[in-house]
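With one protein chain withheld, the remaining protein chains of the complex are depicted in position.
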């Protein structure tokens, strides 16, 4: 597929220096882009590479424009955020060359007669859709997915193969749920009686906003009485656990293996590194950034970056340090004793 | 659905002050319960809230009775464990209003002719049941589940959609297995030969007792030669890994993302916080409680609470502390040198 540079600018913005009639077929990295491709400069350190690029056109930030213009002879698209421009253009090129899933329901799918599936939606093989569920226009439900009673899948939302989306859960528009994700499993709630556990029925839902991505094998539990809420624009990577009654604020992103215990309320625009663990019943304000492998036991009431993991070392060195950590009280006692002794010595000296 | 208070007491016990003929339709939190609902006081701190509750009846503990009775004018159910009473009553109400899955096998299910499925069991769409498997009375196997050869699913046990339950594994009565769980995958066992791995066949089973809950996307591996055993009443949350040949004692509960390496033997009535990691080939006695994000490398031979994670801090502060932890040997040397110096000074002073 050929597209004129001018058309790309109409779609994604930017200031063009060069011929809008130039035709390009794809987007490619700086060092690999050929004469029919467009490339981008996401980082000023790559200016030298940009100068030598064979790309038909380069997308770059205003600050990089003068230096690149001096040597690079192709067309230039100047935009404040070249990486975002690239992301949108790459989505466009991929959409052009990927066969759109055909509307309609695969003959092997089991769709309850009371479910409402829009005619423009795609329902793959072996999908199950239970009574009263709703699949909105343009949604794509790949093979093997399960959609429970009265659940709602929003417009243009895409479930990859083998997603489980339980009864009464709701996801908005343009979402992506990856394979193996389980949305709306029961929260982990029990009363204890005589040493054994009695299940508290989990009757809340999972409510997911628009533009939310959920990674492969990630699990989001339904609320106990109230709902678990994932706000607009949240991005969850793979193998994440979100407990019941959590609220994840808009445009918060979590890397793989993160765990969030029940009833944690997390603000907007937060980020969580891989395997960060968030305790239940705490609050984390907006714009908090938690480093990977960090356990957060208490509320974080101020924005900023937080970290807490034991520094890795050669095993033998770690063993020495681990022993010392275990004996820190002893070391503190020694320091206290020394302080006392030095004070005494000093006093004696003064008296002499 | 209306139910008389008296009937609830017959089912779940308790001492009634008030009219047993009062009809209620649901159970609700203290601050939201209306005149046709019952509520409960699980925590003495909420006594003031209870006094103002609009609920038709309140379930409460003997210790809370006098204070609440002074102000609250509805019916009162006194029971030693109001939260457990609530859990059981809530289960009852949910069961009343949830349509029971119909007995029978969905036409799209692939059930081997030699499998024995009780006529009262429900087998959903796209389920596969292999040769010689057995599904007991009242069991519910939702859409997309896989039940391997000669596996056994006990009475009234519920598999949510897309559970994988492998050959020869056994689960007892009243279990709940959530979506995406994989029971009976091969354990991770290899012999090393010339730098590469040779698989040890995993021929043991997974044996699961009665009243066991297993969370979404949790994995329990089959034993190598002997079996992996999950005893009665165990509750496993989501995304937990149980290695081959583990034994998890009765009424032990684990929160999400916990990992238990192979051949760990864990006692009864233990609890594990989220992402706790248990080494293989160790023993943990009964009534051990491991805090979230704690790594347990060795056996724990005494009951109690155990913890081990690096305290979280502002990133800059953590960096300072991490450097100091890495240099604890140096600090210890300095303390030793100081002790020596102070001793020397003291000795010299004595001699003067």
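For reference, chains read A and B in written order, and residue numbers begin at 1 within each chain.
Methods note: a contact is a pair of C-beta atoms (placed from the backbone, for glycine too) under 8 Å apart; a residue touches a chain by one contact, two chains touch by 3 or more.
These numbers were taken from a predicted model, which means no experiment stands behind them.
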Residue among A:81, A:120 or A:196 touching the omitted chain: A:81
Hidden-chain contact residue, picked from the options B:203, B:271 or B:287: B:203
Residue among A:4, A:106, A:149 or A:305 that touches the chain left out of view: A:106
Absent chain, residues of chain B that touch it: 108, 110, 126, 128, 144, 146, 148, 162, 164, 166, 180, 182, 185-186, 188, 190-193, 195-201, 203, 217, 219, 221, 225, 239, 241, 243, 257, 259, 261, 275, 277, 279, 290-291, 294-297, 304-311, 313, 317, 320-321, 324-325, 331, 334-335, 338, 341-342, 345, 348-349
Where the missing chain touches chain A, by residue: 28-29, 81, 83-84, 86-88, 90-91, 93-94, 106, 108, 124-126, 142-144, 160-162, 176, 178-180, 211, 213, 215-217, 233, 235, 237-239, 251, 253, 255-257, 269, 274-275, 292-293, 309-315, 318-319, 322-323, 325-326, 328-329, 331-332, 335, 338-339, 342, 345-346, 349
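In the analysis below, only the chains that are shown with their structure count from here on.
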Centre-of-Cα separation between chain B and chain A, whole angstrom: 27
